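Notes for the one structure printed next.
Only one protein chain is missing; all other protein chains are in place.
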Amino acid sequence: MLAYFVAMATYAGFFMILAQGLNLQWGMTGMVNFGVAGFYAIGAYSGALLSTRVGITPELAIALAGAIAGVAGLGVSLLTVRLREDYFAIVTLGFGEIVRLFALNEDWLTEGPKGLRIPVRPFDFGLGNTAYSLVYLGVVALVVLVIYAICERIRTGPYGRTLRAIREDDVVAGVLGKYVLRFRVQIFVLGSVFMGIAGALFAHYIQNISPDTFMPMIAIFIWMSVIVGGYGNNKGLLLGAGIVMLILEGSRFLGDFTSIVTSQQLSSIRIILIGVILMAVLRFKPRGLIPEPKFVSEFEKAS
Amino acid sequence: MTAQMIVNGLISAALIAPPAVAFSMLFGILRFPNFAIGGYITVGVFAAYAINVQFGLPLWLASLGAMLAGSVVVWASDQIIFRPMRASAPVTLLVVSIALTFVLEHSVRLIFGADVKGFDLPLERPLVFGGVHVTRPQLYLIGAAVLVVIITHLLLTRTRLGKAMRAMADNPQLAEVRGIRSVLVRIAVTLYCGALLGISGVSAGLDLVIEPLLGWGLTIPIIAAAILGGIGSVYGAMLGAVLVGLAEEFTTLVLPSSYKIGVGFVMITILLLLRPHGLLGQPEIKK
Partner (left out) sequence: MRILISRRRVVTGSTAAVLGAAFIPRFASASDPINIGSLTPNTGGGAPYGGNMAAAIKRTVDQINAAGGVLNRQIKLTQEDGETNPETATRAADKLINVNQVMAILGTWASSVTLGIMPKCQSANVIQMCVSSSSDIPLRDTKGLVFNFQVLNPVWGRALGQLALEHGYKRFKLMALNNDFTKSILDGFVDAVGAGRLLEKPFYYNANQASYKSEVSHLLAGTPDAVFIPGYVTDFTAIYKDIYRSGYKGRVITVTFAASGPFKAAVGDAAEGILHGYPIPPLDSPAYKQYLREAGLEDNGQIQHPYGTLCRDQVSVLALAIQKAGSTDADKVKKAIFDVSTGPGKKTVYNVLDGLKALRAGEEINYSGAGSPVEFDSRRQTVDRDVQLYEIKGGKDVILSTRKG
C-alpha cells in the first residue's frame, strides 16, 4: 500500500512541475500554452535518447533535456509571442500535436509507435526497489521545491511585478513595446525548461515511453491543476495538481465497491464523474480554491 | 487528379463549415472558445442514429431530431454552466468546455456503446463527371453547407435578432445600453448554434463513421477553420473551412499523409502571424 502512495505522489510531482512551468508562462504573462504535452514529450524523448543512445549519465541527461525543451520553447515563443491569448492556445496545441506526430512517424529516431525503453536508472545508489522509489520521490519533491523557490523569487521581485502589470493591462504593455516581448519569451523559455525536466524525470521513472503517452489530455489536466488550485497562484497549483491526481486516481476505487454495471460502463461513468467534478469546482470557485489575492494599491487601501 | 482533390477538399469543407460557423458565433457572442463543439456534434449524430435506426424513421426526420437535440444540449449547457460563469476568464471557460466535451462523449458511449454504427441508408456508388467522382449524398452535403452559410448570413444581416447578435459581439456593454435584451439574444444564439452543430453531426455520420470519438476528431479542423476565417465572420468561417479542406488534400503531395493533422495548425500559425485577426475578421477595439 505504501508503494502505491509513493507512486501516486511521484506522478503528482510530475504534474506539479508541469503546472509550475505552465503557471510561469500563463500566470506571469498571460500566454495560454496548450502545448504542454509537446514540451513534456521533447524532455522525455531527449532525456531518454541522451541516456540510452548517446550514453550520457542519466542525471546530466535530465538537465540537458530541460535545456533542449527550452530551445524548443524559444522557437515557439519567438514565432507566436504576438498572438492573442485564445489564438495562442490553439497554435500551441498544434505544436504539441506536431511533436507527437513527429515522434510517431520518425521511427529512425524515436522508435515510433513501438516506443522507447529506458533501462537506465538515475540516482541509482544500488538500492532495492522500495528504497529506490522513495529516493525517486525525494528527488522529484526536491525539484518541485527548488522550482517553487525560483518561481516565488520571480513573482515577488521587481521582474515579476512588471510581468503581472503587463498581464493585467494591455495599454501598459503597449507602451512598453519590445520590452514586453522580451519578457514574455524569457519566461516562456524558462517554463519550457521546467516542463522538459519533468518529461525527462518521467521517462526515467516509468522506463518506457511512446508517442501516445503524450496526448493533448496532459495539457488539459495540467490546466485543470493550475486553475482549480488558484488562478496564477504558486501555492494553489500544488494543491490543484494534488486534487486533480486525487480525482483521477481516486475515482478508480469506485469499481472496487460495486458490481451492478459492466467494467466498460463503469469506465465511462468514471470519466463523466471526473468531468462533472471539475466543472463543478470551476463553476463555484472560478478563481480556484486558493485564489491569488488581488493586487491592491496603497492608494485604494487608504480610501 | 487535381480536380478530384478540389472536389474532395470541398466535401471536407462542407463538413467543417457549418460547425465552424457555429463555433465562430459562439466565440464571438459568448466570448470564449467552446471546445465542447465535439461533444455537441457527437450528441447530434447519435440522436439522429437513435431516431433513424432504432426507431426506424427516415433520415430527414432524424436530422430534425439531431438539430433539436443539439439546440437543447447547447442551450442547457449554457444555462447551467457557461452563463453563470460568464465573468470568468476565457481560459477558465475553455477548460470547463473541455471537461464538458468528455462528459458528453462518455454519456453517449454509456448509452450507445463504443461500436461503430451507420445510418439506415445504403452506401452509394458515385456519379462521375469528367473523371471526377462524387456521390449524391456528398452533393447534398455541399448544398446543405452553402445553405447554412447563406441562411446564417441573412439571419445576421437582415433580421433584428441577427443585428442584436452582432451588436452583442461587437460591444456587449453598448448593446445593453441600447436596450438589447442580452439574455434573450444569448438563448437564441445557443439554440441556433446547437441546431447547426446537430445537423453537422448528421453530415459527419454520413461521411465518416458514427462513433463516440467522432466529434473529437473534428474539433481541431473546425476551430482552425473558424480562426483562419476570423472570429465573428460567417463567410470567413466558410472560407476558412474551404482553405483547411483544400490544404489537407494538397499537402499530401509534399508531405507524408501521416502529418496531415498538423497542416491545419501550421496554416493558422502562418496566417495569424500575417493577419492576426484572420482573413475576414474585424480587429477588435480593446477596452
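Per-chain residue numbering starts at 1, and chain names A and B are given in the order in which the chains are listed.
Following the convention adopted for this analysis, contacts are C-beta pairs under 8 Å (C-beta built on N, C-alpha and C of every residue); 3 or more make two chains touch, one makes a residue touch a chain.
In this text the structure is predicted, and so the values were computed from the model without any measurement.
Student: What residues on chain A make contact with the chain left out of this view?
Tutor: 1, 3-4, 7-8, 11, 101, 104-105, 112-115, 117, 129, 206-215, 217-218, 248-249, 252-253, 255-260, 262-264, 266-268, 270-271
Student: So that we can see where the missing chain sits, which residues of chain B does it touch?
Tutor: 1, 4-5, 8, 11-12, 15-16, 106, 109, 113-118, 122-126, 128, 133, 135, 138, 207-213, 216-218, 220-221, 245, 248-249, 251-252, 256-258, 260-261
Basically, only the chains that are shown with their structure count from here on.
Student: Going by the contact rule set out above, which residues of chain A touch chain B in the complex?
Tutor: 26, 32, 79-80, 82-87, 89-91, 93-95, 97-98, 101, 104-105, 170, 220, 223-224, 227, 231, 264-265, 268-269, 271-272, 274-276, 278-279, 282-283, 286-287
Student: Hey, which residues of chain B end up touching chain A in the complex?
Tutor: Answer in residue numbers: 27, 32-33, 81, 84-85, 87-92, 94-96, 98-100, 102-103, 106-107, 109-110, 113-114, 220, 223-224, 227, 256, 258-259, 261-262, 264-266, 268-269, 272-273, 276, 286.
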